[in-house]
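Encoded as structure tokens, the structure appears first; notes follow it.
A single protein chain has been removed from this complex, and every other one stays in its place.
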Amino acid sequence: MATKAEVLDFIRVYADKMAEHRQELTDFDQAIGDGDHGINMSRGFKAVMEKLPTVEDKNIDDILKAVGMTLVSTVGGASGPLYGTAFMKAGAAVKGKEELSNDDIILAFDEAVGGIQFRGKAVEGEKTILDSMIPAINAIKASIAAGKSMTDALVDAEAAAWGGVEYTKTIIATKGRASYLGERSIGHQDPGATSMAYAFQAAREVAAKAGN
Amino acid sequence: MATKAEVLDFIRVYADKMAEHRQELTDFDQAIGDGDHGINMSRGFKAVMEKLPTVEDKNIDDILKAVGMTLVSTVGGASGPLYGTAFMKAGAAVKGKEELSNDDIILAFDEAVGGIQFRGKAVEGEKTILDSMIPAINAIKASIAAGKSMTDALVDAEAAAWGGVEYTKTIIATKGRASYLGERSIGHQDPGATSMAYAFQAAREVAAKAGN
Amino acid sequence: MKKFINDVENVENEMLEGIVLAHPEYVARVEGFDVLVRADKKVGKVALVSGGGSGHEPSHGGFVGKGMLDGAVAGSVFTSPTPDQVFEAIKAVDAGEGVLLVIKNYTGDIMNFEMAAELAEAEGIKVANVVTNDDVAVEDSLYTTGRRGVAGTVFVHKIAGAKAEAGASLEEVKATAEKVIANVRTMGVALKPCTVPAAGKPGFELSEDEMELGIGIHGEPGTERKPIQTADEIVDYLMERILKDMDPKAGDEVAVMINGAGATPPMELYILNRRVQQILADKGVKVFKTFVGDYMTSIDMAGASITLLKLDAELKDLLLAQADTIGFKMY
Partner (left out) sequence: MKKFINDVENVENEMLEGIVLAHPEYVARVEGFDVLVRADKKVGKVALVSGGGSGHEPSHGGFVGKGMLDGAVAGSVFTSPTPDQVFEAIKAVDAGEGVLLVIKNYTGDIMNFEMAAELAEAEGIKVANVVTNDDVAVEDSLYTTGRRGVAGTVFVHKIAGAKAEAGASLEEVKATAEKVIANVRTMGVALKPCTVPAAGKPGFELSEDEMELGIGIHGEPGTERKPIQTADEIVDYLMERILKDMDPKAGDEVAVMINGAGATPPMELYILNRRVQQILADKGVKVFKTFVGDYMTSIDMAGASITLLKLDAELKDLLLAQADTIGFKMY
């Protein structure tokens, strides 16, 4: 489960990570894209942090939707609509909730990944955000089904996410800007998959702190 | 005195020097001008060398005029009209001559420097071509008046020319592009004075070879 | 990084301010947004909106005006503008006849413009879009997102803009735009990389004797990195790729654009053009009109692209139709 405070904490921790890894994500994008992913994500989450105080008294769904809208209107590029849609869809999935059960959390993740797939029309294995996100969500589901706590499930999720990031090094990009490189995209780690792995890292840290 | 063969030889030797010192003259011009003096002079004398075979059967004055016209129409910049006028005026001064007496040579030099002054409206001490040319011509006159041979007079002339070049390092440019630098032109050697000193060097070498 | 800027966070905004201050007779800014629209809104016609990341100037704000665009949306440097910005542009220019969005084929641009279109349609505005993809450097296959939209997009603005100005319907303007897209091909080359202000360092590296052939307008890599060659050899390489793809016949008529990437002076563009024209003349392809200059730049990249547009009678008329914008004038 997750309280509203934890959701807010997750947003803040993730925003910090985007600022902290701005250069790293940009460097990854420089190798196979146009070198702005870290700039885009950190600009977006800086705006989220400015927005947050105005919505933190609202329900979780309103908070998530506000985050999504802020990302959509400040990130731009490919990642803006994708991350923005993910947060908006996650919000819509938990309408009216003041606290999230594990089922709510799983539903929110499912809706988020569905939103990304609707927008980006990609599937796993195309060297995108999905390559860390889908394995991570699958890991959560498996671990919760196996009776683990959400904290432990998120440990597994983060590991799966980083595994997905590693996997992106081995494949050709067929979506996004990196697809122009063809064969030459092999060997490089996908920036979007990487920024998504940090989302699971942030979730895992927050859950561990809260002890859920 | 100077035969037509020696005049032609002088032109060839000087042309070689302009090719050889292309970079050096350009570097001097880069410091206080626009970095093209060696390029300009070598382009002009390359054209002169192409023109020469078509006029070498003519009189000395026609040859000198052809050199002047070629320089005027190929050098451009400040040095084109100046060197071009100098050769044309020198040619006009020795009209009809098949061989030059020492008086003819001195008259040709005087007319040449007069042409440069008419065009460029400069006087000695302004950091220009004149600063090596005028001392060199004065040296010829003094040495011939003192009974020296033209070969020896040209040794003195070349020395005076290089003295003039050294002098240009100590003065502010008040003519040409270097004048924009004001005080900052001090310490630099004038490219035009330098290319003119090579003219006296060429003349000295040719005279020494001929033994006049 | 050596640039005339004040604050990397603010280059896009200050640039837009500078454009409006320079050319109030051409463009106005939609207050609070990074959107430029015509100083005098034209009513009773289909409106054209284009845009993309900043750093391609005069694209896109420089083409707002009579006979070309009605609105241009400026994202951060090399980053697609966001849906809310595009939506604002659509609302500002719509005159009831519908709005055509001219989108360059990049995942980000398509998603952001599509989201904006959804917002506009929800408000009852008729919106259509076309996606430009003229870059022959990139293979158009199932395994890519398709070819990139690059300098040929300017011809789409010009010609679709003329069609709209002439009073055609949204469907007609869209069909004309698609005809241009079907007939325009581009390929580019870079000699020196560009520097995104917020990144502070060049986006890729080329050693003193290297060039990147098939470069994208955001410095995306191309087909080949090679030792630098003569202008003629470079043109031969680019033209071979373009001509292979578009295959014009003797007697066909084309428009030519030699586009500078930002740091390449006219002198070099004209030397490239010389060879392009020689090749077309050798093939018996007739050049109807040539454009040489900076139309779709990549900030301060040293490089150029060659664009050919195959023309028919309609496209020729529309290409020569009056246009009066900051960056493109035709009378």
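By written order: A, B and C. Residues from 1 in each chain.
In this section, a contact is a pair of C-beta atoms (placed from the backbone, for glycine too) under 8 Å apart; a residue touches a chain by one contact, two chains touch by 3 or more.
None of the values given here were measured: they were computed from a predicted structure.
Engineer: Quick check: which displayed chains does the absent chain contact?
Structural biologist: Missing chain, whole complex, touching shown chains: B, C.
Engineer: Can you say which of B:V13, B:I60 or B:A78 touches the chain missing from this structure?
Structural biologist: Once the missing chain is taken into account, the touching residue is B:A78.
Engineer: Would you mind spotting which of C:L21, C:A122 or C:A250 touches the chain that isn't drawn?
Structural biologist: C:L21
Engineer: Could you tell which one of B:D9, B:D36 or B:D131 touches the chain left off the display?
Structural biologist: B:D36
Engineer: From the list C:A95, C:A128, C:A175 or C:A231, pick the residue that touches the absent chain.
Structural biologist: Considering all chains, including the one not shown, the answer is C:A231.
Engineer: In the whole complex, not just what's shown, which of C:V43, C:M267 or C:A313 touches the removed chain?
Structural biologist: Only one of C:V43, C:M267 or C:A313 touches the chain omitted from view, namely C:M267.
Engineer: From the list C:D70, C:D94 or C:D300, which touches the chain that is not on show?
Structural biologist: Hidden-chain contact among the options goes to C:D300.
Engineer: Take the complete complex as the reference. Which residues in subunit C touch the chain that isn't displayed?
Structural biologist: Counting only subunit C, the missing chain is touched by 2-7, 11, 14-19, 21-23, 54-55, 57-58, 62, 191-192, 208, 211, 228, 230-232, 234, 256, 258, 262-274, 277, 290-292, 294, 297, 299-300, 302, 304, 324, 329, 331.
Engineer: What is the set of subunit B residues that contact the non-displayed chain in the whole complex?
Structural biologist: The list for subunit B reads 26, 30, 33-36, 39-40, 43, 72-82, 119-120, 172, 174-177, 179-182, 184.
We take it that only the chains that are shown with their structure count from here on.
Engineer: Report the inter-chain centroid distance for subunit A and subunit B in whole angstrom, where each centroid is the mean of the CA atoms.
Structural biologist: It comes to 76 Å between the two C-alpha centres.
Engineer: Could you give the separation in Å between the centres of subunit B and subunit C, each centre being the mean of its C-alpha atoms?
Structural biologist: Result: the chain centres lie 55 Å from each other.
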